[in-house]
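Removed from the display is one protein chain of the complex; every other protein chain stays in position.
The block that comes next holds chain A.
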Amino acid sequence: MRSTGTKKLLASIKRAKGNPSIPLSPYDDETIRAIVAECRTLHDEILELMKGEDTKLDELSDGLKSTLVIRHQTILRNKQCTLAYLQHRLEALCALRLEVGLNVPEKIRENTSQLEAAFLTDYDKILSDYMRAVDLDLTASQRPPKDLFVEVRANTDCGEIVTEQSGVVDLAKGTSHYLRAADVEDLVKQGLLEHVG
């Protein structure tokens, strides 16, 4: 088998699985192009060997038949590996959407391709429709609730936020507050606030 491209893609999936903090590595456009080019070459070779598509398979010699099969299988394998790579990235994006909402961290955002960004927008629509239909906010309460109130410290200047229970709170940098866990869950997820204790 000639392709080292698929190997690269599969290795990338494996690496991403072992590193949950960055579930997406940079989109490997170059390798995918190389794989597409290889598939085309193989396909051209098949057509050439068959001398047009009318040839009956029975008339071919065994050697030629196996050459054809190997080329054909290589294309199929390339296709399968690439699809697995792309799908793995899509699933990571979907999981991310559920985990952190639409605010995808910058370091992951810059690893996605344009098409993937478009996919995420469309998926967001599907998921939002679903959440509206079942009347649940699936991005909320990701962890079992321990306390109703939590102490948080502001890592950055968040300005004033309006909370359901505690009214308006000024989250200046470095200040700590005792607030309803549900009110600040989103901000903690985005890393703007930090749990204390």
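Just so it is clear, a contact is a pair of C-beta atoms (placed from the backbone, for glycine too) under 8 Å apart; a residue touches a chain by one contact, two chains touch by 3 or more; residues count from 1.
Following the convention adopted for this analysis, contacts and distances are computed from a predicted model.
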Checklist entry - Which one, "NEDD8-activating enzyme E1 catalytic subunit", "28S ribosomal protein S9, mitochondrial", "UBC core domain-containing protein" or "DNA replication complex GINS protein SLD5", is the UniProt name for the chain you do not see? => result "DNA replication complex GINS protein SLD5"
Checklist outcome for this item: Among listed residues A:L136, A:A172 or A:V196, the absent chain is touched only by A:L136
Checklist outcome for this item: Of the candidates A:E91, A:E151, A:D170 or A:E194, the residue in contact with the absent chain is A:E91
Checklist entry - Hey, which of A:S25, A:T67 or A:S113 is the one touching the hidden chain? => result A:S113
Next on the checklist: Residue by residue, what part of chain A touches the chain that was omitted?
Outcome noted: 32, 36, 39-40, 43, 75-76, 79-80, 82-84, 86-87, 90-91, 94-95, 98, 113, 115-116, 119, 122-123, 126-127, 129-130, 133-138, 140-145, 148, 181-182
